[in-house]
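As you look at this complex, bear in mind that one protein chain is not there, while each of the others sits in place.
And then chain A:
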Amino acid sequence: MEEDNRVNEAFLAVFCLGLVLFSPLLLDIFDGPQHLDGAASTVPAFVFGVPLLYFYLFVSWAVLIALMALVSRRAGVASQRTASTIGPHGDNE
């Protein structure tokens, strides 16, 4: 149960991180140096030859998935332990 709670917390943290990473506020930061020169439309900033926003979105997405994979490995251990105490399906003997 203790282990379950730790996993819950970790996943919740990953979820919150995802919310922040994909929030329009943070996206704005990576949305190019807009309005610097008073241009009507924003000019996308580039990094490694790709738009910064494209780069940011997919990298942060990948990081999020990596974190989820990391936590779910721990979850697998925890749930296996729970499963062994519950037993399979509990069909009548």
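Keep this in mind: a residue touches a chain if its C-beta (ideal position, glycine included) is under 8 Å from a C-beta of that chain, and two chains touch if they have at least 3 such contacts; residues count from 1.
One rule holds for everything that comes next: contacts and distances are computed from a predicted model.
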item: Record-based protein name (UniProt) of the chain missing from this complex, from "histidine kinase", "Osmoprotectant transport system ATP-binding protein", "Heme exporter protein C" or "Branched-chain amino acid ABC transporter permease"; value: "histidine kinase"
item: Missing-partner contacts on chain A, residue numbers; value: 4, 7-8, 11-12, 14-15, 18-19, 22-24, 27-28, 31-32, 34, 41-44, 46, 48-51, 53-54, 57-58, 61-62, 64-66, 68-69, 71-73, 75-76, 79-80, 83, 85-86, 89-92
